[in-house]
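Shown here: the complex without one of its protein chains, the others still in place.
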Amino acid sequence: MIVVMKDNAREQDINKVIARIKELGYTPHPSQGVEKMIIGIIGIHNREELIESLGAYQGIDKMIPIMEPYKLAGRTFKNENTTIKIGDKVTIGGQNIVLIAGPCAIESEEQVISTARAVKAGGAQILRGGAFKPRTSPYSFQGLQEEGLKMMKRAAAATDLQVITEVVDPRDVELVGKYADIYQIGARNMQNFLLLRELGKTKKPVMLKRGPSATYEEFLMAAEYIMSEGNYNVILCERGIRTFEGYTRNTLDLVSIPVLKKLSHLPVVVDPSHGTGKWDLVEPAAKGAVAMDADGLMIEVHPEPYKALSDGQQSLKFDKFNEMVTQLRAIATTVGRGL
Amino acid sequence: MIVVMKDNAREQDINKVIARIKELGYTPHPSQGVEKMIIGIIGIHNREELIESLGAYQGIDKMIPIMEPYKLAGRTFKNENTTIKIGDKVTIGGQNIVLIAGPCAIESEEQVISTARAVKAGGAQILRGGAFKPRTSPYSFQGLQEEGLKMMKRAAAATDLQVITEVVDPRDVELVGKYADIYQIGARNMQNFLLLRELGKTKKPVMLKRGPSATYEEFLMAAEYIMSEGNYNVILCERGIRTFEGYTRNTLDLVSIPVLKKLSHLPVVVDPSHGTGKWDLVEPAAKGAVAMDADGLMIEVHPEPYKALSDGQQSLKFDKFNEMVTQLRAIATTVGRGL
Amino acid sequence: MIVVMKDNAREQDINKVIARIKELGYTPHPSQGVEKMIIGIIGIHNREELIESLGAYQGIDKMIPIMEPYKLAGRTFKNENTTIKIGDKVTIGGQNIVLIAGPCAIESEEQVISTARAVKAGGAQILRGGAFKPRTSPYSFQGLQEEGLKMMKRAAAATDLQVITEVVDPRDVELVGKYADIYQIGARNMQNFLLLRELGKTKKPVMLKRGPSATYEEFLMAAEYIMSEGNYNVILCERGIRTFEGYTRNTLDLVSIPVLKKLSHLPVVVDPSHGTGKWDLVEPAAKGAVAMDADGLMIEVHPEPYKALSDGQQSLKFDKFNEMVTQLRAIATTVGRGL
Partner (left out) sequence: MIVVMKDNAREQDINKVIARIKELGYTPHPSQGVEKMIIGIIGIHNREELIESLGAYQGIDKMIPIMEPYKLAGRTFKNENTTIKIGDKVTIGGQNIVLIAGPCAIESEEQVISTARAVKAGGAQILRGGAFKPRTSPYSFQGLQEEGLKMMKRAAAATDLQVITEVVDPRDVELVGKYADIYQIGARNMQNFLLLRELGKTKKPVMLKRGPSATYEEFLMAAEYIMSEGNYNVILCERGIRTFEGYTRNTLDLVSIPVLKKLSHLPVVVDPSHGTGKWDLVEPAAKGAVAMDADGLMIEVHPEPYKALSDGQQSLKFDKFNEMVTQLRAIATTVGRGL
């Protein structure tokens, strides 16, 4: 880290900062520039604490981190790509692009089984569906809870699909774990650190969605929370960020794919359904994601989107899903991936 | 709500939408414009569900809400300002502006008691302090937990202050409630709906911090979650939003004060410490907040900010806090408020 | 447009608004909801003026536009895609994806001719290069001006390429027009309305770059400025927007491609060089753009990026450009486009 002193920093201010750095166990490397004195600190083990420990000192203009704050999630820690096995047949982060598909919310046995069959036929390997739904309005449908998980599990078993579903309450980790092959952490919970820790204590894969205002660094720090508890099976999911543009539900940041894969060894999945919020934009966004080397796609599919209790406007019908997958396969081939 | 049909919507598409609106229990009011057909719907009881129920219909261009989605939190429901009593002596939302002050994190008995004495002398009525700390890094100090709550309670009792502290885990609601007079929900948990619901089931006042990417509407919908469970004692706290400007920790949106007070009857508190992230900006931001009719201020104060384990760079020393309060008092008088 | 009256709007306020709407030449369509009175207005010829004409009336809560504010740029005005001929051989917006490539700034005869030859060989049809450079710092290289335009023209003639270059000063429109086949309007000038008007008076194609904080609607309104003067040859260029994420120079909004093509008949080009600001992200971003049906790509290429006077960090070397084009061709084929 580089500590930049103010132009008018006094000798005594500089000395206090240097003393404090030593007290914290580091070796300060002061260096006088033309106008400013800067002090380098190397080998930092906790950047956040160091910044806060020095932040109140008089005479400091700013502190500039040099190193990434994440360790386990970064390429420096592990250079080769992480691949995550889900059951016997599914691998995320390998040569094949994995399709995760299903309804936004589990609504009925009939809905989930028909969707499971359709997406399986279309090429999906993992069934998605929400049983505990975080909703902006307290008056909206909140999910079928354990009943929904059971329906989902039966549908997955009948179609040989794996199950991914969201957990929102740390008290439900065990319950959800009975039915899910992958835990999902929703965007609004990306910095729900206690939930991250709870999932870190399990060994089950976790798909972590990017928060709507999370930088790449914060996203990877959230992954670090899970990993620091011993669970290295983390899948990153880009699902759009909040910007000034309100036409789409979010602004899908497809460039995050190559960036995250440069910074981290973890696999990156894209959710074009939430990322755009409009069903007719899902296909183009999915095509872009495949061309840009995403390791998976998460797509909302519903037998009758116009009757969906949640997110109907961004869900694909079965035939549309099938059509899309055909096109995605062609693109996948051109970038050396299977699908 | 106004449903706007596409220019090229077919007769049959329009009819399907109209039929669906009826099926959902509403009366559609179609109206043909020069280029577009629009359909009005009035008396909506759940906007989110209605939008999702119609969203997938072909021929719909967009749906435009007319009414605010919140009910209990809005001025339509209750026109007079809400005032919230904390113990015998403190009222938030009344004529007096309330000062909430204390360290970011509870670190030791000595630290909290000295700070409590100082802020009490300076005019604070409520002691703040974190015992469960949500931290960006898993390797940072995470708080003293119940031990910290006890220290805080003792310090508050000794100085006749009320206690506000953050709860992050739904399993800790009861525990924290034993020590806190006001629950705080942190910005990252603004849409942690299950936590909102849990606190809605208590009767204890809740201070809800605005999420870094939350619109006014989403902020009020989060308050609605708490209120919909029966707890109407909600205090809104503006603490800055995330924008492209990185010089300050957040962009403090002081105009939110008059906006929130126009839309809602709930009191509005401002946190200039997190809102700016720099101690030398706390005073100007606090002055602006008082001039703009905030109902309270939440300020980080620390006996030795340069030794703080958390947020030292945005904490005020005791004498600086006192100086600031003197100036705030003068401004408060000019806008007809006490402090 | 829908005028929404406040809950507590008085009879006389409503009547004044209705009278004003009539005075402005429209027919008001009042409609009483459960809680709010709304007034519809159809056939609006100038939305901005109408909003401002009504905005100060008491009792109005908000005004909600139904129609898009642009006319000539929209699909309602013209449903088929616009194709723009540049010289005899180049068409933008047709079946072929057009490659625009060259250095950020024209630096020397040698630099521009070698780059022109390389990009021509690689498949480019249009040569880009800046002679008038808008720079954040007044102390940076500002471009070779007319001398640069001449070098560019000679290089283009020698390689049978078309020329695109930026014009920043309305006084230079004629001068730049002597050398350019396409005028470029930079992102910072997207709402430089007088420059838009000047270019609207020419018949020469104009490539309009999206401003860093421009919504889709504002972007199309800027195109409307050019078109309203009679020049319909407008090419839209997505080059990233400003968000809270600072790792990349901008956040490239690839989903803008399908959105803009849905709303407008104008062709859409993507600039992954400025959109990402890092040369190693240019190729993945370009792949995404092709998969998502962009009509063209604008790529910065430099013989020796590490010696470039401008934007070296986002420029490709010749061999890297060639490699990339090979990969883009494969993707283009899968989406039914030539390149």
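Read from first to last, the chains carry the letters A, B and C; within each, the first residue is number 1.
Operating definition for what follows: a contact is a pair of C-beta atoms (placed from the backbone, for glycine too) under 8 Å apart; a residue touches a chain by one contact, two chains touch by 3 or more.
All of these numbers come straight from a predicted model, not from anything done at the bench.
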Give the labels of the shown chains that the missing chain contacts, considering the complete complex.
A, B, C
Full-complex contact with the absent chain, from B:Gly43, B:Pro258 or B:Gly338
B:Pro258
Could you pull out which residues of chain C are in touch with the chain that's been left out?
16, 20, 45-49, 51-57, 69, 134-141, 168-171, 188-189, 191-194, 196-197, 211-213, 218, 221, 224-225, 228-229, 242, 279, 302, 305-315
Suppose we count only contacts with the excluded chain; which residues of chain A make the list?
2, 4, 7, 29, 31, 33-36, 38, 40, 42-43, 64, 66-67, 75-76, 242-244, 246
Residue-wise, where is chain B in contact with the chain that is not depicted?
213, 215-217, 241, 243-248, 251-255, 257-259, 262, 275-276, 280-281, 284-285, 287-293, 327, 330-331, 333-335
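One rule holds in what follows: only the chains that are shown with their structure count from here on.
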Please find which chain has its CA centre nearest to the centre of all protein CA atoms in view.
A
From the centre of chain C, which other chain's Cα mean sits the farthest off?
B
Go ahead and note the Å separation of the Cα centroids belonging to chain A and chain B.
26
State, to the nearest whole Å, the distance from the C-alpha centre of chain B to the C-alpha centre of chain C.
39
Separation of the C-alpha centres, chain A versus chain C, in whole Å, is 31
Would you pick out the residues of chain C that each touch at least 2 other chains?
243-244, 246
